[in-house]
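In what follows, a structure is listed as structure tokens, so that the remarks can point back to it.
Here the complex is missing one protein chain, while the rest keep their positions.
Letters A and B mark the chains as written, and numbering starts fresh at 1 in each.
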Amino acid sequence: STEGFVQSTSDGSSKIRLGGSVNLDSTWYSAPSQLNQDLNYPLQSGVSLRRAVIELEGTLWNSIEFAFKADLAQSTDLQKSPNNPQPNVFFTDNWIGSTDLFFPGRIRFGHQKNPLTFEAATSSKNIPFMENSAAYDALNDNFIYLTGISYGNSWWDDRLTLYVDVAKPGSRTSVFSVSSDGKVAVLGRLHGFPIYNEEEQYWLYLGGGYSAGGQINDQASVYARPLIRSGSSFQTPFLVNTGNLFSESSNQAFGVGGFAAWGRFALGSEYLGSYLPNAYQNGLPGTVNSLALGNLYGQGFYVEALYFLTPDHHPADKIAGGLGRVKPVSPLRPLREDTGAGSGLGAWELAARYDRLDSGRNYPGWGSMASWTAGVNWYWNANARMMFNYVYTQLDDRTSVNGSMQALGIRFAIDF
Amino acid sequence: STEGFVQSTSDGSSKIRLGGSVNLDSTWYSAPSQLNQDLNYPLQSGVSLRRAVIELEGTLWNSIEFAFKADLAQSTDLQKSPNNPQPNVFFTDNWIGSTDLFFPGRIRFGHQKNPLTFEAATSSKNIPFMENSAAYDALNDNFIYLTGISYGNSWWDDRLTLYVDVAKPGSRTSVFSVSSDGKVAVLGRLHGFPIYNEEEQYWLYLGGGYSAGGQINDQASVYARPLIRSGSSFQTPFLVNTGNLFSESSNQAFGVGGFAAWGRFALGSEYLGSYLPNAYQNGLPGTVNSLALGNLYGQGFYVEALYFLTPDHHPADKIAGGLGRVKPVSPLRPLREDTGAGSGLGAWELAARYDRLDSGRNYPGWGSMASWTAGVNWYWNANARMMFNYVYTQLDDRTSVNGSMQALGIRFAIDF
Partner (left out) sequence: STEGFVQSTSDGSSKIRLGGSVNLDSTWYSAPSQLNQDLNYPLQSGVSLRRAVIELEGTLWNSIEFAFKADLAQSTDLQKSPNNPQPNVFFTDNWIGSTDLFFPGRIRFGHQKNPLTFEAATSSKNIPFMENSAAYDALNDNFIYLTGISYGNSWWDDRLTLYVDVAKPGSRTSVFSVSSDGKVAVLGRLHGFPIYNEEEQYWLYLGGGYSAGGQINDQASVYARPLIRSGSSFQTPFLVNTGNLFSESSNQAFGVGGFAAWGRFALGSEYLGSYLPNAYQNGLPGTVNSLALGNLYGQGFYVEALYFLTPDHHPADKIAGGLGRVKPVSPLRPLREDTGAGSGLGAWELAARYDRLDSGRNYPGWGSMASWTAGVNWYWNANARMMFNYVYTQLDDRTSVNGSMQALGIRFAIDF
């Protein structure tokens, strides 16, 4: 079952679903000790629970929808508690909304995803690499979930979709946000599928998004973690890390790109940029040691190619504007001689990606980061898969230590 | 479905239910800055997850019952951890019991609700205002959940109900309590429905409760939060706050009142009082700075009126002695031209309340608090609703700053 536990009313107009997903990652790193010591925390091989998500979703009377999701994977991550409380249950989707209730479109109130790009809009259940690109991590992840109000609508058989939201900044990891300044973040995204033929398994996505004010002053940092991660969040170092940046202006971010699939092939590339005017280190002017950095511009992109060795394909999620769920033609199963049912090997896929992040300045710990990722994805069936990723990352333009590192990761992923 | 996920044995004698509820609150405050600075934490507008409850309940062989409920909403609330650990998962109902097993009545062992009043006995799923009255918050909430043993029984078609329990004090937010002194809390409540006609939609409730020892010495404080709350618990200020009070005697509390409904109308009022003999500030005699306060008496009441604009009504939960679930006659749904099904607007209700709390003394931060609340409740269906509350609160009799504040709150509530 790809559906989880579903309970419906007899007329099918209302239903609730209980689901979940678990990702178990094993990781190995190789980095020069000089580089390793320059990071805020050394790279250490390990095994960790990357995600352990509980999901409750529902539809009432065909029109009202809600979602409540929480990630328990960092439940043991209390190390940072005394000085900087780190939530140990992360709330992701927590919203109530309606679809085509009294007028066309989807309205959602609450904590929800704010994707700028195709990559960001792809559910973690369907990503083709263990982690999204470094540009996403540095320039979109900080405000990927916010608490606010969104409106979305689609036209022409969902071939064109517009999404806009207004949200409270600084509510990334929990469903609360208080402030007295009344600042808000806004985001808009327009995407479409000029070519789309599910039956013949080919489609082309084009889209772009713009966001302003997504980060609150002292969180407007640009940081990126390795593309394979291990251990509790405090144990994952930053490869690029600007530290806290301060500005009286809002940061702005935008993303644009395309993605296409044709049978077993898929190819995509996106660009992300982020602009923070009049930035300062250590605090705004008037603070001791305040250091003016001027206008900052961080940017990055990725190019990736996917190829199925088996006769499978990547569907697209037209409304979300991201990849959909792969359902292997021949799920993994042994030959059952008693029933005569044939054996299956699941779906096998090769994946390659080049991605780059440039933090915009040369400083100790800043600089740029470029990675080559090679992957093999083995989809056992629609709900279980293994991922193998090898990543070579080059750190440059830092005024401290530069160098390269390698990482190997294996993921077991189950969702239902 | 109003039931959640239910699994039954084929003969229906055993079943378990998985449910949950989510409340998402948006709040705005207006208070004079002088008053705001006098509070222990300033009032800040915000959006927060007020409740995120997981529920597991069951009946075995028609006779044995259990409930296990936990609220995850404060999962991110670790701010108070270093000095005063604040649980981030609140256990509410966690008990095992039996109904009419070998003799009449309900016995429950474990962590359970100890309501003194009709208001306290009403589930948060069915309350007509976003928060209970300040008197409840100050004088009953501190021991609303305790770990112990309860017995309840009802007579005359559940028109009369007696409830008694013995519990360990100080186990409000978690299902554990250790101590070497052996002190216990006791509570008794008697309530009935002299008039009750579900078909004609009218009923009259009368009842009262008494409790002793519900608070342990240094937690016998009287405090009340705003009637609209925002943010994590450490971010919610106390409008009335006696601080920790110390006494070698047990505190005693009692509540009495009535509630009536007649079709679209409902009207209720209750009084709560709390008595703490020989109280001290800063510690018992022998402690440095111990300050004798004598006998303390705190009290409060509420009067509220509810009126449905649509042909709906509030049922009563006879055994619990509180409000039941509103099931709108015409649930919210758009006109479906394809099926011919008519549209619906849900149930709409106007609500008004006046409530008052008097902490019994004039001190900095103590004093009294009176609030006028005006509300609109929009029940989409039996499982989803929106609440709009405007609250005007007057703080008086404080020897520090007095004044008034206003608050506006919107809640989205889903339960299943």
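One rule holds for everything that comes next: contacts are C-beta pairs under 8 Å (C-beta built on N, C-alpha and C of every residue); 3 or more make two chains touch, one makes a residue touch a chain.
Quick caveat, the model's predicted, so the values are computed rather than measured.
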Touch with the omitted chain, as defined above, among B:Leu56, B:Leu245 or B:Val391: B:Leu56
Sole residue of B:Phe68, B:Phe246 or B:Tyr379 that reaches the chain not shown, by the stated touch rule: B:Phe68
Residue of A:Leu206, A:Leu332, A:Leu350 or A:Val401 touching the missing chain in the full complex: A:Leu332
Sole residue of B:Ser171, B:Ser247, B:Ser274 or B:Gln299 that reaches the chain not shown, by the stated touch rule: B:Ser171
Contacts of chain A with the absent chain, listed as residue ranges: 1, 4-6, 18, 20, 22, 24, 42, 44-49, 52, 72-73, 75-76, 78-79, 81-82, 88-89, 230-232, 235, 331-334, 336, 380-381, 383-384, 412, 414, 416
Hidden partner chain, residues of chain B it touches: 5, 7, 9, 14, 16, 18, 56, 58, 60-64, 66, 68, 70, 78, 81-82, 85-89, 91, 94-96, 100-102, 109-111, 147-148, 168, 171, 173-180, 182
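Just so we're on the same page, only the chains that are shown with their structure count from here on.
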Copy-to-copy rotation for chain A and chain B - C-alpha atoms, rounded to a multiple of 5°: 120
CA centroid of chain A to CA centroid of chain B, Å: 39
